[in-house]
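Below is one structure, written out as structure tokens, with a few remarks after it.
The complex is shown incomplete by one protein chain, all other protein chains being positioned as in the whole.
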Amino acid sequence: MIDKMDQIFVLLQHWLVAFLPLSLQPVASVLLAVVAIVCVFPALFALTTVFERKGLARIQNRIGPNRVGPFGIMQPIADGIKSLTKEDIVPSIANAPVHFLAPVVLVVAVFMGFAVLPMGRNMVLVDMDAGLLFYFAMGASTEVSVFMAGWSSRNKYSLLGAMRAVAQMISYEVVLLLSSVSVVMIAGSLSLTKIVAAQSGYTGIFPHWYIFTPWGLVGFIMYAIAATAETNRSPFDLPEGESELVAGYHTEYSGFKFALFFLGEYLAMFSISGLGTTLFLGGWSAPFSFLTFIPSWIWFFSKLMMSIFVFIWMRGTLPRLRQDQLMNFAWKFVLPLTLLNLMVTALWRFMGEGWARWGVCSAILIAAYILMGRVGMYKEHFGPRRYRYAE
Amino acid sequence: MSPVFYLVSAMTVAGALAAVLLKPLVHCALAVTVAFAGLAFLFLSLDAQFAGFAQILVYIGAVAILIVFAILLTKGSELPRDGVFSRSWLAGVVISAAVFAALGWAILRSAWTLPHEAAVPAVTVHDIGVALVDRYVLPLEIVALLLTAATIGAVIVAMHEKEGAK
Amino acid sequence: MYLFLEDSLLGEGILKGMAETARNFAGSFVSAERLTTVQYPEEREAPAENARVFPFLVFDTADAEAGLRCVACQICEKECPPKCIYIEKSKDKKPDYVGKQQFYPTRFDIDISVCMSCQICVEVCPFEAIKMDTQFELATTDRFGGLLLDRKELSRSNEYYHQIHPTEAAEVDARLAEEKAKADAKAKATADAAAAKAAMPPPAAKAAATEEGAGD
Partner (left out) sequence: MTPLASYLLVAALVFAIGLAGALVRRNAILVLIGIELMLNAANLNFIAFWRYGPHPEALTGMMFAIFSIAVAAAEAAVGLGLVIAIYRHAQTTDLDKMNRMKG
């Protein structure tokens, strides 16, 4: 029974596919999984928009949307109808084909990333040998779509915004990759299913998740920072800073194309949270050994929603960074610490079991963190803002 | 050959042609991105997963963006008044046509002696990784050195000249 | 050497902020007094006394036509920065609250789609005739006619003014009463003087006149 619940979607898929002739079955099973992903994540997107608005409202001691449906839960439907019926404006000097293709490329590239995420036991669309590399390849293609959007609008604010966004995404992509490499070093595979399998054991009741190691914790924090920047979430949401930066690459988009950008952004957030869950939080495995009876996909999605909540929480707390602070932070703090973390991971790998490696690795990382943080704050690369005219 | 191969090849060649022939430089950069993507698909169709994804990651994610940055930093998006083709364009076309003719002739001459079908090589990413740090460790180190040098060199070359240096 | 700065660790402020917002998040579910917003169409807060939206014209007596304080001096029209006031002066005169003969506006229009609620018209008005309203639900489906308010739509009674800005209205009333008293006294003095002049013989009248001049 427990197994059946765990595998319910896999069994459902097999049952549905069995109705078709044998020659169509492989195509149909893939198609079915694709349809499931294409339905589930936009639905999650719709839910997340309303939860985000309600969460932010609660953080600011407000109630949030509560008009459409009970507790405002139907708000995304109203928003969807609104954006669908809005006029789709294409600037007359815009490069129309590129202007049209940019949001499409973005959404397609982001959707491709879901293909390699294991969302439960045996629930992965394609178990690729180079799954992680595939994910990052797809993530890299979103940069092109951002540039396409900014350039094809023929608006200098759009173009500047696009260049800003691309520079930000490239800078933090390095960190994202390097922090994931430490997991690859320990798990010994680029396949995400194998990475989850490597974390699925328990010591006593505690799981072998990579976040519960010194390098894993630092790697996870670095990954989370890079993921926040990569998905243009606050405090790195300069591409969306409409209040002070004329938004950015999607300034000239309206109606459904704008909604597509919005969708792409949220889907990227889901997929990057899913990847972080897979890499550091044990994917679909249960947090305690006595909780394994709960289906694996529930664990995956609850971890996903937890990370989404943290994203919302950060958005409600932190002010937006300036572009130079953003770049300084990436290249002068996060990147060096991630590189150091890589070395510490290698050390961890070769020191063998025991408490010694815990002590050594933690000591190196904590010392580096304190030192680099202090240096950075002292030199005002980051840390508290001081303005000459304000003193 | 499957229709997918023809489709992807057509996309690659069309992208490459467009990259060479289109007038606005940004169009060229976008077209070359299409060509890179097509080549990545060709790699994938040759069962070279790792190389295909690395191609997408490096070429679409980095080189294409780099080209775009360079175009925008050099005001390359403005069309030059005296044409986009060089004065010696005819010679260039003749040379490349000759190169293609020579290559094509060689390929077609040997087409029937080339191996027909081969079993899909069972090479995992793990094998590639092991080979990289085992048999190919020296090239790997040299590439690492090269990349470091290139990074430093690119930064120095493109760095702002100090005031007074001019 | 940077280890012993008075600054805290990097990231400590972020954690403090996160804790604060978490407290808000949880607290807003628990204690209702944390919630600062009002569910507007159903609940509304009484407008603040100093709230100001768009100007209106004050009238004193029961009749809006007769009691309008405005004397069509057109100062507000000249001073209005966005030029949203349009006044037509009357040809004839009628007595104002003091009893003095004054012009009155035959037309007084304010285009509230242009008005920027700066209150300059109120500041410059020497007759306390134009004041700021607190009524803000002025949405209309007719954006040209509906937002151009004429004299009739702009007229509000002094009682209404008392209702929305009690302190200010009381001050204004006191000032007006004082002025009226002064005017009355002056009128009475003039009337008395005229009466005395009529009654007195010529030399005495001359002396009274010099006295009056010294009194000025």
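Letters are used for the chains, namely A, B and C, taken in the order the chains are written, and counting of residues starts over at 1 for each.
Here, contacts are C-beta pairs under 8 Å (C-beta built on N, C-alpha and C of every residue); 3 or more make two chains touch, one makes a residue touch a chain.
Predicted model only: the values in this text are computed from it and were never measured.
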item	value
Contacts of the hidden chain among displayed chains	B
Where the missing chain touches subunit B, by residue	1, 5, 9, 12-13, 16-17, 19-20, 25, 28-29, 32, 35-36, 39, 42-43, 46-48, 50-51, 54-55, 58-59, 62-63, 66-67, 69-71, 73-76, 80, 83-89, 91-93, 95-97, 99-100, 103-104, 107-108, 110-112, 114-118, 121-123, 127-128, 131-132, 136, 139, 143, 146-147, 149-151, 153-155, 157-158, 161
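The working rule: only the chains that are shown with their structure count from here on.
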item	value
Whole-Å separation of chain centres (CA-atom averages), subunit A against subunit B	29
Separation of mean Cα positions, subunit C and subunit A [Å, integer]	55
Subunit A residues counted as touching two or more neighbouring chains	none
Interfacial residue positions of subunit A with respect to subunit C in the complex	55, 58-63, 66, 313-314, 316-318, 333, 369-378, 382-384
Parts of subunit A lying in touch with subunit B, wherever the complex brings them together	98, 128-130, 133-134, 136-141, 143-144, 147-148, 151, 159, 163, 166, 170, 173, 188-191
Complex contacts: residues of subunit B adjacent to subunit A	26, 30, 33, 40, 49-50, 53-54, 56-57, 60-62, 64-65, 68-69, 72, 124-126
